[in-house]
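Structure provided below as structure tokens; questions to follow.
One protein chain omitted, others in place.
In order of appearance the chains are A and B, and numbering begins at 1 in each one.
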Amino acid sequence: MDLIDQLKTGNKRAAAKLITMVENKLPGYEEVLKEVHKLSGGAYVVGITGPPGSGKSTLTDKLVKNLRKSGKNIAIIAVDPTSPFTGGSILGDRIRMNDLNLDPGVFIRSMGSRGHLGGLSEATRAAVKILDVMGSEVIFVETVGVGQSEVEIVRNADTTLMVLVPGLGDDIQAIKAGIMEIGDIFVINKADIDGSNRTKREVEMNLDLSHHERRPRVVMAVAIDNKGIDEVVEAIHEHRDFLVSSGKYHQNRAVTAKDEILEIIQVQTLKNVLDNPRVREQLEELTQQVASRTMDPYTAGKHIMDNIQS
Amino acid sequence: MDRPIRVLVAKPGLDGHDRGAKVIARALRDAGMEVIYTGLRQTPEQIVNAAIQEDVDVIAASILSGAHATLLPRISALLKKEDAEDILFVAGGVIPEDDIPELIEKGIKAVFTPGTPTTVTVKFIEDNVRK
Partner (left out) sequence: MFDKDKLPQLKSSLEKYDELIKKMTDKRPERKDVFKSGSGEPVKNVYTPLDIENFDYTQSLGMPGSYPYTRGVQPNMYRGKLWTMRMYAGFATAEESNKRYKYLVEQGSSGLSVAFDLPTQIGYDSDHALAEGEVGKVGVAIDSLKDMEVLFDGIPLDKVSTSMTINAPASVLLAMYIAVGEKQGVSADQLRGTIQNDILKEYIARGTYIFPTEPSMRLITDIFEYCAKEVPQWNTISISGYHIREAGSTAAQEVGFTLADGIAYVEAALKAGLKVDDFAPRLSFFFNSHNDLLEEVAKFRAARRLWARIMKERFGAENPKSMMLKFHTQTGGSTLTAQQADNNIIRVTIQTLAAVLGGTQSLHTNSRDEALALPSEDSVMIALRTQQIVGHESGVTNSVDPLAGSYVIEALTDKIEEEAMGYIHKIDEIGGAPKAIDNGYIQQEIMDAAYQYQKDIESNDRIVVGVNQYQIKEGSPKGLLRVDLSVGEQQKKQLVDLKASRDNEAVEKTLVALRTACQGTDNLMPYIIDAVKVYATLGEITQVMRDIFGEYQQNVMI
């Protein structure tokens, strides 16, 4: 456990090693998670999501610089998609945050989405806790807003920023369809491009239609020129104050806790199926039958569940 | 568990020729590795700092400016200072043959000169990273 002791003193190398450990589920990772869970909970978690090319990393960079003025320790977890074909990935968010590199109050970690079985949110959640224990007071989790697992990650944040850019066209339909609900603040980035007012109107219109306990603020920004950053920071503070004063802060964290338990059950159940040679054999057999239409997947699933429980 | 090798592809010094760095980054990705690219003009301090936070298995530095004799040993020294010598440190670029022994002596594990197939670099990394 000496890595955890080092972590408690703010040791970055220990944090980095522990993140590797939980991300890869190396031996002993569960013990680590149990320990850090108890010690964590103090950090405020901000999720940043949005379509590719919307300038999330640049926005994160500027937000962090802004918050650093108040001396807060900050960590960033940047998630990039993994190639489903080779398992490799280029994690490129760090380039846009190079100025933060030598700031002792900032820690940046890149993660590949890796297509784990429901494990991505588990891994980022674990990383958040580790960085929390290391002493980070605000933790940004940045991820491309496509795909269920990415959305899952930001859902666990205290405040979620949805970053949009003008000229999305059809994309806004996709956003309307599902992700509109998860944004606590909407940032229209690159607001110097033509059409940014129209994008803002469209977002406002969609907000009229969607359900929100507190109507999210829509902020215009040009992150690259450091414009609108103060407003975004202000909006984050406002949202946090709302959460605290309304009691939502603790309510949300309870929801997260339940998600976490359910996810562990889900992952564990799946693991039980896949790790049990007897069940795995049965799975292969039933797969053939389902594929050749001699059995339906529901019956196959029930057979397997019965087999596990027996 | 079989985990991907993590590599920091770094551009120390001021030269802007990043074709080699990007080609190798892509080749490593296609070999199933997780590649973090630093971008241009990185100081040894920035490179080692990133390597530690990202907990990479490998640092692959590309340098064409002729400043390798100054900058690469400094990265080695910083890794030593941070007790991070377990990170495999390799370099590539326009580096004269005669300079290589000294670099190896100072902790650079391999130097890949122009014309080295990416497959050679990939294999070296796969063979030398402790899994």
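FYI, contacts are C-beta pairs under 8 Å (C-beta built on N, C-alpha and C of every residue); 3 or more make two chains touch, one makes a residue touch a chain.
All values reported here derive from a predicted model rather than from experimental measurement.
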Subject >> Shown chains that the omitted chain touches within the full complex >> reply: A, B
Subject >> Hidden-chain contact residue, picked from the options B:Asp2, B:Asp83 or B:Asp98 >> reply: B:Asp98
Original post:
For the full complex, which residue in A:Thr58, A:Thr82, A:Ser121 or A:Ser196 touches the chain that was left out?
Top reply: A:Thr58
Subject >> For chain A, residues in touch with the removed chain >> reply: 53, 58, 90, 92, 95-96, 224
**OP:** Can you list, in ascending order, the chain B residues touching the missing chain?
**Re:** 13-19, 22-23, 25-27, 29, 35, 37, 39-41, 43, 65-67, 69-71, 94, 96-98, 113-115, 117-119
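The definition used in the following text is that only the chains that are shown with their structure count from here on.
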**OP:** Please report how many Å separate the Cα centroid of chain A from that of chain B, as a whole number.
**Re:** 30
Original post:
What part of chain B is in contact with chain A in the complex they form?
Top reply: 1, 3-4, 25-26, 28-39, 42, 45-46, 49-50, 52-55, 82-84
**OP:** Spell out the residues on chain A that touch chain B in their complex, using ranges where they run on.
**Re:** 12-13, 16-17, 19-20, 23-26, 82-83, 86-92, 94-95, 98, 101-102, 107-110, 112, 114
